[in-house]
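Every protein chain but one is kept in place in this view of the complex.
The letters A, B and C name the chains in turn, as written, and every chain counts its residues from 1.
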Amino acid sequence: MAKKYQELAIKDPTDFLFGVSPYPVSLKNGLTIGGGKVYPEINFTLPGMGINPETMPEVRDQYAQMIGDVTKRAAELHADGFSVEYELLPDLTLNPEWGAEITKLLREKLDGLAQNEAIKTCLRVTPNDIREFSRPPLLRHGKFVDDMFRCFELCAQAGADLLAIESTGGKEIHDDAIIKGDLAASVFALGILGSRDMKFLWEKIVSICKRYDVIPSGDSACGFGNTAMVLAEQHYIPRIWAALIRVMTVPRSLVAFEEGAVGPNKDCAYEGVYIKAITGAPIALEGAEAACAHLSPIGNIAKAVPDLWSNESVQNVKLLAASAPTVSMEQLIYATRLMNKAADKGKGSALALRDLFIDSDSAGDVQAYILRPDVALDLSRQIIAEPTAYLRTRKAALAALDCFRKAQEKREITLSRVELRWLDALSRQADQLPDSEEEFIAQMRPTLDPAKVNLSEYDL
Amino acid sequence: MAKKYQELAIKDPTDFLFGVSPYPVSLKNGLTIGGGKVYPEINFTLPGMGINPETMPEVRDQYAQMIGDVTKRAAELHADGFSVEYELLPDLTLNPEWGAEITKLLREKLDGLAQNEAIKTCLRVTPNDIREFSRPPLLRHGKFVDDMFRCFELCAQAGADLLAIESTGGKEIHDDAIIKGDLAASVFALGILGSRDMKFLWEKIVSICKRYDVIPSGDSACGFGNTAMVLAEQHYIPRIWAALIRVMTVPRSLVAFEEGAVGPNKDCAYEGVYIKAITGAPIALEGAEAACAHLSPIGNIAKAVPDLWSNESVQNVKLLAASAPTVSMEQLIYATRLMNKAADKGKGSALALRDLFIDSDSAGDVQAYILRPDVALDLSRQIIAEPTAYLRTRKAALAALDCFRKAQEKREITLSRVELRWLDALSRQADQLPDSEEEFIAQMRPTLDPAKVNLSEYDL
Amino acid sequence: MNKNLAAIYQSVVEGESSQTAKKVQEALDEGINAEVILNEGMVSAMSEVGRLFEQGEYFVPEMLISARAMQEGLSVLKPALAKAEVRSTGKVVIGTVNGDLHDIGKNLVGMMLEGAAFEVIDLGTDVPPERFVEAIKTNGAQIVAISALLTTTMNNMKGVIQAICAAGLRKNVKIIVGGAPLSADFAQSIGADGYSADASKAVALAKSLIA
Partner (left out) sequence: MNKNLAAIYQSVVEGESSQTAKKVQEALDEGINAEVILNEGMVSAMSEVGRLFEQGEYFVPEMLISARAMQEGLSVLKPALAKAEVRSTGKVVIGTVNGDLHDIGKNLVGMMLEGAAFEVIDLGTDVPPERFVEAIKTNGAQIVAISALLTTTMNNMKGVIQAICAAGLRKNVKIIVGGAPLSADFAQSIGADGYSADASKAVALAKSLIA
């Protein structure tokens, strides 16, 4: 039943462009994502406050205010469409009725906007992966699993257009792998644990989506790739290690699509560039306008190929001009206006702008370099030539390291002496990854702390 | 001694472009503004807190933290240069020693950055126009005037590269003119009062700059044009009225240059587009990345011709990623990277990007339309054909109204029925402005409340 | 509606000052009750003006012209009203805090409140706490509206509220605050009764607080 991706949906770098994807996603209201235009995707969250029965009226007020603010600004700036991502906080997933209540509140406001202003919108709802509230995580059964799936169902019923998640299977191992620079553990977490959990999880999510006629959009390896990027930004780990992890998240996130996700993939999933190349599904991305949520070395290049353009998230605090969500909305509208204006003028113009985005960042940081459309196509091709998630992840590591080395030789990037030392060390680790998945699992098994990870949750 | 501008420094729209100005401004450290590159200009301010002897240690800490944050991020993102604007709060101008102390603190941090990271920077210091603490304003003498000029001197000595101000002569009349839709009062405030005060004020500022070898940069009609823009954004006044006021601020702000200012003009002065066309001086501007400070309908088009690109101002509050000044710095760096990358690829590429910025906004709002380089050149030419500030302001009104009407006919903008009613009403007012300045003053005199405005402060 | 009342209503909506004054006089001469003239002729006209503003048909300048027409009408009506003992909607003392020179936001709020038949005592800008206290006492105001546009002056609002408390007037007045750097949270934290994010919402806020 699972789909197998064996060739790229996008083959030519000149077909790899913002706003256009081979398999656009159309909503019931007619809004099409990936059909020629980039739309803003706004995300907002509560200011510092707890969520409990006493504060729920205030929580409702906050969301009502935020959706009111952003829809008002979108109308004033004549946006012709946009998406709202509602990323549930843990407490709103732990109490699925609350999560669904907020979904309904957002839905109603967006429906009102459609009626009064003829602006077409999309509501993406992203429950939190609360399964890790058990330590070690219980991924397949128990109260947290039940509540999480119930939350998906209730939010689907409450009016979500898209469902998504940032799932965390394997993260219990991967956090340490990042800060230890442990490539094997990272491959194990992503290529074995994460990928297996994705298969389990997305089969369920897709079936819920079918039941309620909602679109299964995609997953994000945020807890893996973005954790690494943020740590690299703080100089805790080498940038080259963060870039490598990013490429290694691709096979894991691809599993959602093998199980039936269709996009638009999640904003914070920078592996989405590869997902778009492989699957042809539209993707959301984020960059300069998401600096409110995380700093990054890829603020412009991330604009090369998105179909939705996001601010990641911003708290409802007051800035001099307006609320921070209003400010984000305005910034996203200007950013997407520019891209769409270029597209209006024809593909040559759009490609020229895309190349400015690319060339702005790609030489300055290896994490930007791997988002180059040509680089992503090349690595994607190598990754999907392998048959399994493990082998794809191993190939992602080997191919990315090779790519870094060549890029350095071609002077397309400039790695420091220290980064080059790491390039060698990581290559030595990668070269030791066995061909056989069983052998690899057998190697890794004794290194794992049963207090941290429960292998039976992964059918191991 | 005053310079007279009688022809445009920029004649051809294809020479009117971001990053390049006919008369670049070079600092002692070699940083050149308007010499081919657009640099970020970051501005930041205190979070909600008072300024008094007890809080001054905290004020110092805040500024130290903000300058530390933005210089760190600029270095991490390999910025090759940037400007910091330090806009003094009223209390820091009322106590010039405090204002100068913060100037020194910023200077030292920027000098350290130059030494450790080889990043060239510029420090613009903008004292507050505290003369309006007298009501009616005492513009030419008294304690506030003395303190303000002393503040300029002390800040020059403390290490400012540029001095600037957002002066307010005439604002005591103009605020009411805006909300009453009173064109004659607006012309009087800008073309008679404001322009006379600018002459007095800038003669002084330029002489202080000469004495301390500091660059007199420019003024902003912020309290006029931006007040109107913000009120239009809130639907309090018609957009067409705000656009008209913007054009009418040009002769007033030009006076600074007639008296010896050389640029870069102030970020919030959107009339700077016209100033650049007329004088050839470089300018700062702000747009999408300044949404933190004010919403606007000109977020992209403002990127068409700036030499410095600013965030206007942001309080030192914490966002999810980092402090708000850090976030602004990152956004400005990405915005300017894109422009500079286009410039690197040649003038054709830069013009293509410029045109995307222009076409993004120009049809959507008349306030954006008047920032079109071709429109600004045309109106500037008509304005400077007149000999005096009054006649130039009157011409600005007549020419702008004519321009709006033609733009509507050519369908380059779409004015609503209500805006068209205002276009007619404003035209009727403009047509009644007499040729003679004396006659106009005589007409206006009886309408003025001596409790509000002191005409002797304007040699009237 | 009576022909004269309709004419008053129309002239206020269209901002015809002298016409309004004239028609008010005619209505009085005709023996129409002053309170009826006020409410059905003018206050309802100002509501219509507010509606036109909400709809985007009118801007503030038009509202101001209508408000001026109403004032003209009122000046004719005043003697008759005094006898009839009519209450204004409420008395509001308004000002920008000390250290802050920003005028226009405060003026807009004042203007909107006047349009809604509040009596507005405008203290101007850079107003020290004592002057707010004094003005409340002198005028018997029910509402104090305080404005601040700077992050460095917003905290001075607290000083105004403390001075009002210290003068024993806190229970007599509702305090509303506004200005760009403020938030509802901040308003609550300094002990204000209400916060309005923009001038046009201040009227509804003021009305709700003294309802």
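Of note:
Definition applied: contacts are C-beta pairs under 8 Å (C-beta built on N, C-alpha and C of every residue); 3 or more make two chains touch, one makes a residue touch a chain.
Predicted, not measured: the structure shown is a model, and the values here were computed from it.
In the full complex, the chain left out of view touches A, B.
Per the touch definition above, the residue from B:Leu320, B:Ala363, B:Ala425 or B:Leu455 contacting the chain not shown is B:Leu320. Remark: the omitted chain is touched by one listed residue; of A:Pro40, A:Gly194, A:Gly225 or A:Pro238 this is A:Pro238. Interface note for the absent chain: among A:Leu138, A:Ile179 or A:Ile441, the touching residue is A:Ile179.
Per the touch definition above, the residue from A:Leu46, A:Val187 or A:Leu401 contacting the chain not shown is A:Leu46. Within chain B, the residues in touch with the undisplayed chain are 47, 317-318, 320-321.
Taking the whole complex into account, chain A touches the unshown chain at residues 45-51, 89-91, 132-133, 135, 175-176, 178-182, 227, 231, 234-238, 241, 315, 416, 418, 422.
To be clear about the criterion, only the chains that are shown with their structure count from here on.
Central chain (C-alpha centroid nearest the global protein C-alpha centroid): B. Of all chain pairs, the one linked by the largest number of contacting C-beta pairs is A-B.
In terms of the distance between Cα centroids, chain A is separated most widely from C. As a whole-number value, the distance joining the C-alpha centres of chain A and chain C reads 51 Å. Between chain B and chain C the centroid-to-centroid distance comes to 34 Å (mean Cα coordinates, whole Å).
Centroids of chain A and chain B (each the mean of its C-alpha atoms) stand 40 Å apart. Among the residues of chain C, those touching two or more other chains are numbered 151, 181, 186.
Within chain B, residues 315 each touch two or more of the remaining chains.
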